[in-house]
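Note that one protein chain of the assembly has been removed; the remaining protein chains are unaltered in position.
Labels run A, B and C following the written order; every chain starts at residue 1.
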Amino acid sequence: MSRSIAVLVAGIAAVVMVLSKFIVPLESAETTVAEWFNAAAAIAFVLGGASLLKMNLLTISARGPGWGYAAVTLVAFLITLGVGLLKVGVPPSAAFPDHRMGGTPDAEGGALWWIYEYLMSPITGTLFAMLAFYVASAAFRAFRAKNAAAVFLLVTAFVVLLGRTYAGVFVTSWIPSDVPWVSWLRLENLSAVIMSVFTTAGTRAMIIGIAIGVAATGIKIMIGLDRSYLGAGSGGGNG
Amino acid sequence: MLADAALPAEKAWFAADKLPLLAALAVVVAAVLGSIALARGGRPIRIRRLAGLDAVEEAVGRATEMGRPVLFVPGIQDMDNIMTVAGVTILGHVAKVAAEYDAEIEVPTSRSIVMTAARDTVQAAYLAAGRPDSYNADRIYYVTDDQFAYVAATSGMMARKKPAACFYFGCFFAESLILAENGNAVGAIQVAGTAETAQLPFFVAACDYTLIGEEFFAASAYLSGEPDQVGTLLGQDVVKAIVWITGLAAAALGTLAALQGPDGALRPFVSAVRAAMGGGA
Amino acid sequence: MASHGGTPSAFARLDRIDRRWIFLAMFVAVAAPILWVGVTGKTFPEAPTPAVQGAFDAVESLPSGARVLVSMDFDPASAGELQPMATAIVRHCVLRGHSICAMTLWPAGGPIIDGTMQDVLGDRPDWTYGERWVNLGYRAGFEGVMKQMNSRVSLAYATDVRQTPLAEIPMLKGITGIADFDLLVSISAGYAGAKEWVQYSVSPTLTGAKPLKFVAGSTGVQTPQLIPYYPNQMAGILGAIKGAAEYEYLVNEAVLKADPAAVVPPRFQEAQRRMAPQLFGHVLMVALIVLGNVVFFGLRGRESRA
Partner (left out) sequence: MSQFQGTPGSPVDPAVARRANRLMIAVLAVVAALLVVRAWVGTEVGSGADAQVVHGYGMVFVEAKGAGHVQVPAAEWAKAVAADPAQQRVTVSGPRTVGVWAAALMTLAVLSFLWRDNPVYKLAESVVVGVSAGYVMSTAVWSSLVDQVFGKLAPGFTKAYLSPGLTTTEADWWALVPLGLGMLLLCRLSARLSWVGMFPLAFVVGVFSGWRFVQYVESDLLAQVATMFDPLYVTGPTAAATVGGTLCAVLVLVGVLSVLAYFFFSLEHKGPVGGAARVGIWYLMITFGASFGFTVMGRIALLAARCEFLFDDWLWLIDPAGKH
């Protein structure tokens, strides 16, 4: 029963949003819904924090494997949240110099800014930078020219990798740049042609296909054929 | 509030410039719903052969010969991600082939709900293959939610057990590289499928077969056998065919208009249609 | 894998190489040029690609005093690639006399706006807040924020980050919806970012009377997915650090052309400096792939002979 109501809610919401694109008086309905949507998105972040709290508390109380690390996460979370909500050390805003809560929570000089600048930035930045090492290792051990398709892929990758740095200019500088019949063979020009012709065509076809797929999913949600969203929550990962 | 006052008093109730969009939406809706109705009506819909799916049998067969396990990774996202759902559907097929060949199948997951879903799927596959006794739930286990910890544990497992076939079907991020690299190092046949565009190049370069984007969803729809899913697939093909023909006609018209020169009769028409579709002048 | 006889072949030894040597090679390939460039201060000349030139022209061609909405949709994890772009585009806007309205759709984007504006406006006290630039900050809601801004910016943002109501901000006078800006810029690391701006805010205006001009800066991972939108749905794209370097080069050239005696502060050449580690990193990658394949086919040849 409640599932059917949920499916109905989703269907009606979707249809109204589609109609508001065409029926002008519905535009204000759309912006109101957008406002609710945004507030729900903000609360989803609160939900994320709460579920992190719950998970780590469970790990700690059960003394599960790595509970010490869970405790570190918990302490880091609570400290950051605390200084953020209380605006610890935040310089007051120029317009309201006497108001304690007038400043921006992450303004330079505040405690939350310090955490952002000196803990969050370097660690997330380095976690992403690690991918440079992994891709190098995979380059040596996994990217094999096993078939013609892979050869095509790797050769294109070489052209782009070299053509997008000075290496391309250096390697093919012997090709005259003022003879239009051959100058496109210079690596820097060739990589530009790959982008403007092949990537444009290939990606255009792909995004057309994806758009059709998204539209089909939307239709199924509107008529209640697709209910997979009633499943579970999700997380993310490093791209 | 101020903005409302500035608007003209007599406002059209319908956004006229969106008429082409409405037509396009109508075409898509008609194609998809019509095809679903067709599929529900019991009309058989053929799906083309997918090299990546054909490779499943070959890879599992080889694993059986070598007496080594088969590894299946359903991505690192939860069941609300459509790629994970598609991955688990394909897991059903792989498990069925494995059951028929009597190969061991190993499924480490990054989410506990995915583990539950994977266990149900694999058990059903073993039952369908007539070997319910060979099903071992312990081989399908949850590792950790954390991305790199998951990939580290899975890599370690791969190094120890040396699977002869590795399947990666689902939503992948940076771990795609590390998994494919380790699979390569143990000499496994690797088959991947994802719609995560940034990871596709790496899978194509490092795996033996890759189901690319929509191909991945098509494989899942085909294997699920549900008329709604197969019908949707057909509906999408119909829209693609319309795009194909429209595109060809557009190119012909555009070229003709260009050949006619700036004063040609076709030019205003082409510009108007193009602009109405949102393609500039 | 296969080693024949007592001593393993060179191929087999290479194939079993500890991957930490590869990590070390990558570190050296990137670190050494940084030290070298840091000491010498030399950079490579850049030849702008059409998409970057398009972005530059979009900013350049606006009349002085135009209003530009810059959405910095990234967090510190991608700042290595995108910060130089943000700095270069904002600097170009300021040099051309455009007013800037900054915002972000990413929760961790707030301090990035502050940092960028401080970098660019540090020596421009004449660029008063409220008159020439304004910081709206972060708002949760992704596409929901775009939808609201399409009809009225004040629906999404009641005040700026300094708690000033939008109606009292001089530079936003006459701005109702997003299409009232002369240009939209998104420096984007993924969702929500440039692609969503194209879909939700730019494309709907293309069939109307005043199409919204749009320029995107994007990470290497996302760039290929934006290419089909150029030049129809976006005026230009800065792709990865190379795009940033080209844009920096164009802006610096324009400065030097206007005043040959001008000195370009080194903080405005960040991306150009980064092209040196980039060069060696790329060459190493190519070399590793080639070497890996030589080893692979070398071993396979031996196996089939044995």
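Quick note on the criterion: a contact is a pair of C-beta atoms (placed from the backbone, for glycine too) under 8 Å apart; a residue touches a chain by one contact, two chains touch by 3 or more.
Every value quoted in this text rests on a predicted model; they were computed, and no experiment measured them.
Student: Decide which residue listed in B:37, B:127 or B:258 touches the omitted chain of the complex.
Tutor: For the chain that is not drawn, the touching residue is B:258.
Student: Who touches the missing chain here, B:60, B:83 or B:204?
Tutor: Touches the omitted chain: B:204.
Student: Among C:67, C:91, C:132 or C:147, which residue is in touch with the absent chain?
Tutor: C:147
Student: Tell me which stretches of subunit B touch the chain missing from the display.
Tutor: Residues of subunit B in touch with the missing chain: 20-21, 24-25, 28, 45-49, 146, 148, 152-153, 155-156, 158-160, 182, 185-186, 197-198, 200-202, 204-205, 212-215, 218, 222, 233-234, 237, 240-241, 243-244, 246-248, 250-251, 253-255, 257-259, 270, 273-274, 277-280.
Student: Which parts of subunit C face the unshown chain closely enough to count as touching?
Tutor: 15-20, 23, 26-27, 30-31, 34-35, 37-39, 41, 77-81, 83, 107-108, 110, 137-141, 143, 147, 158-159, 162-165, 198-200, 202-204, 206, 219-221, 223-224, 228, 232-233, 239-242, 265-267, 269-270, 273-274, 277-278, 281-282, 285
Here is the rule we use: only the chains that are shown with their structure count from here on.
Student: Taking every chain's C-alpha mean, which one sits closest to the mean of all protein C-alpha atoms?
Tutor: A
Student: Counting only C-alpha atoms to place each centre, which chain is farthest from subunit A?
Tutor: If we average the C-alpha coordinates per chain, B ends up farthest from subunit A.
Student: Centroid from C-alpha atoms only, then distance subunit B to subunit C, rounded to Å. What do you get?
Tutor: Roughly 29 Å separates the two chain centres.
Student: Please work out the Cα centroid separation of subunit A and subunit C, and write it as a whole number of Å.
Tutor: So the centre of subunit A lies 15 Å away from the centre of subunit C.
Student: At which residue positions does subunit C touch at least two other chains?
Tutor: In subunit C, 152, 221, 224-225 touch at least two other chains.
Student: If you look at subunit B, which of its residues touch at least two other chains?
Tutor: 18, 21, 197-198
Student: Can you list the subunit A residues touching subunit B in their complex?
Tutor: For this pair, the touching residues of subunit A are 18, 21-25, 127, 131, 134-135, 137-138, 141-144, 146, 149-150, 153-154, 157, 206, 208-210, 212-213, 215-217, 219-220, 223, 225, 228-229, 231-235, 237-239.
Student: Help me check something: in the complex, which residues belonging to subunit B touch subunit A?
Tutor: The touching residues are 11-15, 18, 21-22, 25, 28-29, 32-33, 36, 76-82, 85, 111, 113, 145, 147-148, 173-175, 177-178, 180-181, 183-185, 195, 197-198, 201-202, 204-206, 208, 213-214, 217, 228, 232, 235-236, 239-240, 243.
Student: Once bound in the complex, which stretches of subunit C touch subunit B?
Tutor: Listed in rising order, the residues of subunit C that touch subunit B are 1, 152, 167, 176-177, 203, 206-208, 211, 221-222, 224-225, 232-233.
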